[in-house]
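Here the complex is missing a single protein chain, while all its other protein chains stay put.
Chain IDs A, B and C follow the sequence of writing; residue 1 opens each chain.
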Amino acid sequence: MSDASIGILSGVPQQAGIGVDQIAFPSRDGYQGLVSSLRDSGFELCADLCAVDYLTHPGRRLPDGIGPERFEIVVNLLSLSQKRRLRIRVQVPEAEPVVDSLFDVYPGTEAMEREAFDLFGIRFAGHPDLTRILMPEDWEGHPLRKDFGDGRVPVQFKEIPGPR
Amino acid sequence: MSSMENHESEPRAIERPAWSTRETSEGAQGLFPRRITEPGEIGRESGAVLRLPEGPVLDPSQIDIDRPDDETMIINMGPQHPSTHGVLRLMLELDGEVVLRTKSVIGYLHTGMERTGEDLTYVQGATNVTRMDYLSPLHNELVFSMATEALLGIEVPPRAVWIRTLMCELNRVGSHLMWMATNGMDLGSTSMMIYGLREREMIMTFFEKTTGLRFNTNYIRPGGVAADLPDGWLDDIEVICDTVEARSFEYDDLLTGQPIFRERTEGVGSLTAEEALALGVTGPLLRSTGVPWDLRRTMPYMAYGELDFDVIVGTYGDNFDRYAIRLAEIRESIKMIRQLIEKMPSGDYRLQDPKVTPPPRGRIDTSMEALIHHFKIFTEGFKVPEGEVYTAIESPRGELGCYIVSDGSSKPYRMHIRGPSFVNLQCLPLLLRGGLLSDAVAVISSVDPVMGEVDR
Amino acid sequence: MGLEDLPHNFLTGTVEELVKWARRSSVWPATFGLACCAIEMMAAGAADYDLARFGMEVFRNSPRQADLMIVAGRVSQKMAPVLRQVYDQMMEPKWVISMGVCASTGGMFNNYAIVQGVDQIIPVDVYAPGCPPSPETLMHAILTLHEKIRTGEITKRRAEGRPLELEPAPSSPWTPDVPTAVRLGTPR
Partner (left out) sequence: MDQYLPVLGLLILGILFAAGSFVGSALLAPRKKPSAAKLSPYECGIVPELDPPARFPVRFYLVAMMFIIFDIEIVFMYPFAVVFRQLGTFGLVEVITFSVVVFVSLIFLISSGALTWGPVKRLTRGMPSRTSESTIARITADPASGRAA
């Protein structure tokens, strides 16, 4: 753990994940600042950005001081020089699902953020082209939300599993 | 379908980004040579990405770009196109034959696999995941199984680890051979298509012999491997290794000997290291720019720690480098397969823990307990402790990651697959800018996107 | 008067046989490769399982020069209008092979994103089972189609309906005309 990133992460509640993973839980407004300072401190590549909907699974392990919200943005950073990964999980309330966009820090997250917007409806402030990427343009609703019916065509010999 | 009129009538939820009027350092999209553009601009790449609603194909005069000569036309290199490797659609802004800006429109193969993954138990999960990247399905199964095993906190027996590495390396050789075939076909050498697929058939028959199916096999499962290697597998693999290695030099002479092939690949679609890192590109694309990042070497998983192989790195980051890297990686994988054959440990190929591995069929008729285990695993599936994990492996296209959140039940609560092609596609506008339309064909095939993994 | 108004009689009998035989032995497929089945279709077209033996040497990419559309792979909701457009733009007479279970019935993906069976969009002649169907299965489907061409009507006397307007939820799916009796088994 290079001392630069220790200093940056000191103020942020952390948690040790499975195996060697390390997870940080910044607040929504400190999120973009933390990511850009992390990039300068050695995390050259943003491997993955995805969203999770915790509607039907509220009781998840969170470090104290972090209120569980419905949505969560999970960012995986990868440091090539230190051969290390860091996961950042940001809570996003259901009432106002807006998060700062990471486009200015990592231009590679543009498509991932568009996918999170398309499938979950989480908007990214400052994103250059926030339109649907996977679903057709005129599709209503965000399919990966837990309360979105799974569009299953009833099969003859199987009872219809209601939306979970 | 959103036709032109109702496009304006329905309130645009998102206001149109003002990129068109903002003065970028390239002026009004003027064609300045790249070295004048500062890195910041390149990183942002608003210069090369065409940000338009993907619905109708617009007339350039309607999108108020202040171009002095409105001679640019926007055309569709659409979903049904011979050289877009599946159902990728590119909206290209062309000035004559020169590509100015591109928008890659995806989603034409969106199968909602992450949603289906939430309805399948961990035992069935691999069948869903294996259909994402259909050129290297065993890598998908491996990353899903490793993520599940990390959540369960179980260790896979050594023979299963070595069998998994062997099958994944064979799959990598098959995927790179398919890439050599389609890349040759795109650049006009149909004989390369026939040769590439002929070699790949040998690997397919070996997969069919071992797993029962040519691909989409569901062979690598949480807890080990579905079946042991068939007898006589040793000389099958030796035949494959000798033939493919000998013929890879033939492909080299066939392709690099041709001036047409060299003209269409050298200097075309070049990428620099900081652009690649900024865009999150991994795999042969990143290595072609000179960054020696290969997860099998830097973060070894499975049996890669004990194998001796080279990481191949390019110099110019153009199409020719990527071709040379993939050709050399075929030979590296064969070198690894030869080591795997010698040191293959014996022992059981699946974890003996009855909670995770169903008992062999024979024992069900005799012992009641085996029947109960069998019934519980196949109907309800084994329960995975609550938690979340992200594991990543090196698939032929880059870093393939699997993020699973489990809520303690027997079905993953959220299963997200980080597709390398999905991220690598973002460097297309950057690579196509300023090149000819025929170069666009060569660049798309050298980025090697697999649409099943892009659209998930 | 078009070819289909040819009266069935003694004189035109052999002309029909000749036309049907000619069509059967040079059916050019339009690649509609979508997903994993497309890889199997390529493998079927390559050296080991050569499709050229059945007169399908070249895979035409533009629908204007193709007779047969092999829908190889799962059809998503966003792809449905494209599929319908390419089918409409194909020249008569045209046939459709729905390759793989995902194209035939939606397969294992019974969810919001996949059209549950491509026959909701276009009339299908032959369904090839399998996920992915091995090249042999695809060839069996192609030979079945050849049988159908050889023994069927000169041009498909199709229900004269206007092409299906694709509303978001097609209330009554286009009921394909019942294919004439197709003799399975080893084709002659």
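Methods note: a contact is a pair of C-beta atoms (placed from the backbone, for glycine too) under 8 Å apart; a residue touches a chain by one contact, two chains touch by 3 or more.
Predicted model only: the values in this text are computed from it and were never measured.
Shown chains touched by the missing chain in the whole complex: B, C.
Among the residues B:R101, B:R350 or B:R433, only B:R433 touches the chain that is left out of the figure. Within the set C:C36, C:L51, C:I70 or C:V86, the residue that contacts the chain not displayed is C:V86.
Only one of the listed residues, B:L229, B:I325 or B:V384, touches the absent chain: B:I325.
Contact between subunit B and the unshown chain involves residues 1, 3-4, 31, 33-34, 55-60, 70-71, 73-74, 76-81, 89, 95-98, 252, 256, 263, 266-267, 270, 292, 297-298, 308-316, 318, 320-321, 323-325, 327-328, 433-436, 439. Within subunit C, the residues in touch with the undisplayed chain are 1-5, 62-64, 81-86, 88-89, 92, 155, 160, 162-163.
In the analysis below, only the chains that are shown with their structure count from here on.
The centroid of the Cα atoms in subunit A and the matching centroid in subunit B are 22 Å apart. Chain geometry summary: the mean Cα position of subunit B and that of subunit C are 30 Å apart. Counting only residues that touch two or more partner chains, subunit B has 1, 107, 110, 112, 115, 455. Shared interface positions of subunit A, i.e. residues touching 2 or more other chains, are given as 134-136, 143, 150. Across the complex, subunit B is touched by residues 31-36, 38-40, 42-43, 46-48, 61, 63, 73-74, 76-79, 81-82, 86, 108-109, 111-114, 131-132, 134, 166 of subunit C. Interface residues of subunit A facing subunit C in the complex, by the touch rule stated above, are 134-136, 139, 143, 148-153, 155. Residue ranges on subunit A touching subunit B, taken from their complex, read 17-19, 21, 44-48, 50, 52-53, 57, 60-61, 74, 76, 78, 80, 83, 85, 87, 103-104, 106-112, 115, 119, 128-138, 143-144, 150, 161, 164.
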